[in-house]
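A single protein chain has been omitted from the complex, and every remaining protein chain is retained in its original position.
Every chain is named by a letter (A and B) in the order it is written, and numbering of its residues begins at 1.
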Amino acid sequence: MWKTRRAEAEGKPKQPRTAIRPLRLSRDRTYWRETFEAYWYLLPAFLVLGAFVFYPFFSAFKLSLFKWNSLTPPGDFIGFENYRYIFHDKYFWKDMWHTFYYVGITIPVTLTLAILVATLLNKGLRALAFARTSFFLSYISPIVAMVMVWRWMYNTDYGLINYFLSLFHIDAVAWLNDPHYALPAVIILSVWHYVGYQAIILLAGMQNIEQQYYDAAKVDGATGFQTWWSVTVPLLSPQIFFVFIISLIGSFKVFTEVYVLFNGPGPLRSAETLVYYIIRSAGRIDTATNHTGRAAAASVVLFGIIFLFTIIQLTLTQKRVHYD
Amino acid sequence: MRGLGQEQSLVTTRTESYYVARRRAYRVFLYVIMFAGCAIMLFPFFWMVTTSFKTELEAMRMPPQWIPGKWLWQNYPAALARAPFGRYFFNSFFISILSTIGEVFTTILAAYAFAKMKFFGKNFLFALLLGTMMIPGEMLLVPNYVTLVRLNWFDHYQGLIIPWLASVFGIFLLRQFFRSLPDELWDSARIDGCRRFRYLWTVIVPLSKPAILTVALLKFLGSWNAFQWVLLMTNTQSMRTIPVGLLTFSSDIGTEYQLLMAASVVAIVPILILFFFTQKQFIQGVARTGIK
Partner (left out) sequence: MLRKLMLVGLAAVVLFGMAAIAQEPVTIEFWHAMSSGHQPNLQKLVDDFKVAYPYITVTLVYQGSYGALQGKVDAAVVAGNLPAIAQVYENWVTPIASILYPIGNFMTDAEKADILDGLVPSNTYNGVLTTVPFNKSIMVLYYNKSLVTTPPTTWAEFFEMSKALTVDTDGDGKINRYGTAFRPAANPEQFLIFLEQAGGSILNADWTEVTLNNAAGKAAAEFVGSLIPYSYITSEYMSDHISDAAMFVDTSAGIAYNQKAATNAGFELGVATLPAGPANFNSMIQGTNVAVFNTPNLTQAQKDAAVLLAKFLIRPENTVFWAEKSGYQPVTKSAYATQEWLNWVSTHDYQTQMSKQMLNAFSQILHPNYGDMRNVLSTGFEEIMRGVVPPLEGLESMAAEIEALLE
């Protein structure tokens, strides 16, 4: 029975038709009148975004075609030379690979854990407000506090993680000083940092699922796991999707976690990401010189990648996501 | 069950108590996991609070000394004396509140248009909007600096507030919420002769309080913590905010952890109070962000 309900819900048209259907001619006129009105609604937001986001972005795009010179900005026009440079820079490709590695592991792991945490918190346990606040606190604690604690967790000799590993007779790992473990260390830190925030969003979604679906599942004799898998997860798909998109965009832009953990790009630049590359090129790290044009070119490439992934995701998931 | 023989009943009772015990054990197990999770999540916060009472040597120790040998309350006045935190608090509140109110206003309008109105270029504009979330913020700083200087907003409140009066994330979030509201509401309001603008503010907004509160809370949090922009776009002490004050405890050689943490505890309190009082609505608001 609960399966039928789901099917019904899926087949249901998304938007009910409006009760009033005016004539075609007047509809066109309403359309343009509505367009005019809508533009007024968009105006305040777009004025601000136009001046402080779109305009600087297009100027960044323009900068990617110039050899930056701050004395006579934007400097000399050099066509696609900046792009040629970064595409021939082996560190650009390494950083690209690190970024994909990071995104490819962080997102599924965080999301899976977040669903499990949300499920746990949805068991009707007491002290829920406390748990929620703890998860939120970890999200708002100052980053330096976070880093200090994690530096201890990762400490080769007295860190908590190596202590747990030793219980399973696994040798101590030099988390912060071994090129093979640097990126995993960033991933673990990120998972920890974002899992609470994501879990809160998912938990809220779970609490919004109507009891009738669970009742129906019970009638059909579904076990706890079956109910979770066939009711909770599908009905949570809009939240999962939202969290997925937002965290995908966020993870591609990973920088701070790397920088604060290693105070640099990690041993042998093994945790250097694309945004790290951009910020380094722009001369904001150590004493690098200012290659704003290269930084702009790398930003444009990164933008293209995220954009592509978001589009693919939007089209792929649009059909699968279950809307209530 | 009552009609069954004694023998069977005994078995049943045993099974029941077995199940009760098993369920209890399961719940205990869940509590253990939950509290373990909370403990891991709370570690940095715990470290932050205890460190704010440590001596400098204790704060640097590795492995960490979790509990200070002596609780140094004087770290608090010492930290707050390092920068004009009174003024910073005022500015943080002033800027955060104004930009939150302003952003909520622009966001409601834009999100409503994207959620419920049909207009020319809608998909294009929405894609453009989402696209901006993908730009690394570092790239926008220098052009924005130049813009602010030209507008003469540099080192003025305008420059700290107006550029932050719109947020794509907020529009995206609120649009998702508005889309979940039934269209019938507008149809009946229209029959009653209600103008759309009035309908938006008298019907839609009250219905969407939790979502709007969510947008507002996240905005307030973001605004409260912002430092890169404030640092770049101001020059005078009197225009700066709390996070800039926190920066001054670190140098390229090291950080005065005990003072930084004392000041951080003070800085985080307003956010905690805010979350504490709004968490219920906040959760409700977030709950529907994913709903189309």
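Just so we're on the same page, a contact is a pair of C-beta atoms (placed from the backbone, for glycine too) under 8 Å apart; a residue touches a chain by one contact, two chains touch by 3 or more.
Remember, predicted model here, so these are calculated numbers, not experimental data.
Of the candidate positions B:A83, B:L174 or B:I271, contact with the hidden chain is made by B:A83.
Screening B:I108, B:M134 or B:V244 for touch with the missing chain picks out B:V244.
In the complete assembly, the contact with the undisplayed chain comes from B:L141, out of B:L30, B:I97 or B:L141. For chain B, the residues touching the chain absent from view are 56-57, 60-62, 82-83, 141-142, 145-146, 149-150, 154, 227-228, 231-232, 235-236, 244, 247-254, 256.
Across the interface with the omitted chain, chain A contributes residues 69-71, 73, 151, 176-177, 179, 262-269, 280, 283-290.
Operating definition for what follows: only the chains that are shown with their structure count from here on.
Distance between chain centres (mean CA atoms), chain A to chain B: 16 Å. Every residue of chain A that touches chain B in the complex is listed here, in rising order: 14-16, 18-20, 31-32, 34-35, 37-39, 41-42, 44-49, 51-57, 59-60, 117, 120-121, 123, 125, 127, 129-138, 140-142, 144-146, 148-149, 151-152, 155, 158, 192, 196, 200-201, 203-205, 207-208, 238-243, 246, 249, 252-253, 255, 275, 278-279, 282, 284, 292, 295-296, 299, 302-303, 306-307, 310, 321, 323-324. Chain B makes touch with chain A in their complex at residues 27, 30-31, 33-34, 37-38, 40-45, 47-48, 51, 62-64, 105-107, 109-110, 112-113, 117-120, 122, 125, 128-136, 138-140, 142-144, 147, 162-166, 168-169, 171, 176, 180, 182-184, 187, 190-191, 196, 221, 225, 246, 250, 255, 257, 260-261, 264, 267-268, 271-272, 275-276, 279, 283-284, 286-292.
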